[in-house]
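With one protein chain held back, the other chains of the complex are shown just where they sit.
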Amino acid sequence: QSVTIWGIVDQGLVKMNDGASIAANSGAGLRNETVVKPAWQNRLGFRRSEDLGDGLAAFFDIEHRFSADDGVAATPFWTGRSVVGLRSPKWGTLTLGRDYNPAFYPSVALDPWAWNTVGQMGLATTWARYAGNDGGPRNNNMIQWRTPDFSGLTVLTMVALGENATNRGNAVGANVVYSKGPIYAAAAVDRAKNVAAGKPEAKMWLLGGAYDFGVVRPRVLIAQSTSFAGVDTKSAMVGASVPIGLGRVLLGWSKINPDGANNDSTKWGLGFHYDMSKRTMLYADVGSAKTDRQSRSNGYDVGIKHSF
Amino acid sequence: QSVTIWGIVDQGLVKMNDGASIAANSGAGLRNETVVKPAWQNRLGFRRSEDLGDGLAAFFDIEHRFSADDGVAATPFWTGRSVVGLRSPKWGTLTLGRDYNPAFYPSVALDPWAWNTVGQMGLATTWARYAGNDGGPRNNNMIQWRTPDFSGLTVLTMVALGENATNRGNAVGANVVYSKGPIYAAAAVDRAKNVAAGKPEAKMWLLGGAYDFGVVRPRVLIAQSTSFAGVDTKSAMVGASVPIGLGRVLLGWSKINPDGANNDSTKWGLGFHYDMSKRTMLYADVGSAKTDRQSRSNGYDVGIKHSF
Partner (left out) sequence: QSVTIWGIVDQGLVKMNDGASIAANSGAGLRNETVVKPAWQNRLGFRRSEDLGDGLAAFFDIEHRFSADDGVAATPFWTGRSVVGLRSPKWGTLTLGRDYNPAFYPSVALDPWAWNTVGQMGLATTWARYAGNDGGPRNNNMIQWRTPDFSGLTVLTMVALGENATNRGNAVGANVVYSKGPIYAAAAVDRAKNVAAGKPEAKMWLLGGAYDFGVVRPRVLIAQSTSFAGVDTKSAMVGASVPIGLGRVLLGWSKINPDGANNDSTKWGLGFHYDMSKRTMLYADVGSAKTDRQSRSNGYDVGIKHSF
């Protein structure tokens, strides 16, 4: 057989102060303590692709998330992704199951930290705090179709079917990505329905790009969202990665501007990630966020990440 | 090493109407919506067999169930099966752990859908609604012994030990299967105790067979159960599978007749299952059930199933 087992086990020391500004990462609330935590969500996945002839392939991918510091499994167990699909260079890729929203891919491609570590620009600043129905970058009950690659251009669309009384016609989303040579440019939209919420629809768009000069890869991204409660939020991010030997320096700055006065937030991040090998990395990051009229939130991490 | 990873990831579109008759499948209650659902329970298993010499082998098999549409793990996690055992062509097979009742095997061998999809005849019509102590086809704490194969004849017996105040002397069961060339014939019994229930004992027997004419494989099965509440139920099923090219048409009709008047149910199913490869299948099914004095339940599914 050829089921591939893959995953990430990462653990590090994380310290957050008790600032009240937007969280520098998920470690918020740790009250000035140094703790052992993952900076990447720990994961264990199983996947396989079967050649059906003429380039057509069937595949599955299921991805469990957990915390190695306490051994606790995420809820749902297969939080990361659980899909089955068909893939063809001619017809593109069709997947069914719990999956990432299309808007996820440009965000993690442009955030220098790909939504990980205390340095991350993250969902708050690359999705303008948009959370969709899942409270995160995924939806259940998704049908997703990615076009073939047209000289670097792909389009990814999805519909996530509603299944219970509160989320009829749950979500739709799409992205357009152009990635060729040094250029990366992308746009994405997402919309979620929740008939039980005060305002039945939340939505988001983002637009961004990067250019790889070799010595530095700068990135920019802007996003705008409307929450279920009807609050509009704008955000903007600039970042860069700078290769240095076997590692890279990561830099990012972002701003979030929700409706209303005196409620803006800014965050900056700085990181150094060093590859001991293709699979093992040492990392150190700093993140600092400030929301108007709130105390500043600071976070630090240093650790080791093993991918398998 | 040689631990085998195996499983099924299947997702499709399922639509059920809001009929009140016996469920056409587990998707009952979906209220006229099209949803993304598995038609086979999604599973991930680990197993291994170790040769101990003289044909004797030790083995284990553990089987997790989950739903790929939302990533949720079944409860218990290793719902499917979790056993360790010894196997020998001379002495047969001894297994210990959570396992299938012997009556399960003839039922899924004779149901054209093997208890899957909206077309299935299922537990309701091949077990006469018998549920045992587990609410399904399994028991915890089982000791199971399968005889060697005597020219196509095997006998499988089990005792599932009680463990708590309500199910002392939990369950016993057995099947006799004759399978040779085109002939398949089987009988099975099961009995469960529950000292906390009104009537302390539920039981069931079934009898069935199939003959493979090559162009069609017709099957018949009859079953009778007594529930913990003392209700007797009879059921009968006829079905057939018809190979067509790389696929097969599945046909089934069944009737359930519990004690009392005006409470019979009938169900028919029709399906077409097409093998893209040995591991990847496309399926489309219809199931329709009618209980006396209840509105008709209809279900439809179409999807892709990948086995690994």
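The letters A and B name the chains in turn, as written, and every chain counts its residues from 1.
Simple rule for what comes next: contacts are C-beta pairs under 8 Å (C-beta built on N, C-alpha and C of every residue); 3 or more make two chains touch, one makes a residue touch a chain.
Fair warning: this is a prediction, and the values are worked out from it, not measured in the lab.
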Option touching the unshown chain, where B:A20, B:V84 or B:A196 are the choices: B:V84
Full-complex contact with the absent chain, from A:V9, A:A187, A:L207 or A:V249: A:V9
Omitted-chain contact residue, chosen from B:L96, B:V155, B:A187 or B:V231: B:L96
Sites on chain A contacted by the missing partner chain, in the whole complex: 4-7, 9-13, 30, 33-36, 42, 44, 66-73, 77, 276-277, 279-280, 303-306, 308
On chain B, residues whose C-beta touches the chain left out of the figure: 1, 3, 5, 46, 48, 50, 52, 58-60, 62, 76-86, 96-98, 140-143, 161-163, 168
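Here is the rule we go by: only the chains that are shown with their structure count from here on.
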Centroid spacing, where centroids are CA-atom means, of chain A and chain B in whole angstrom: 40
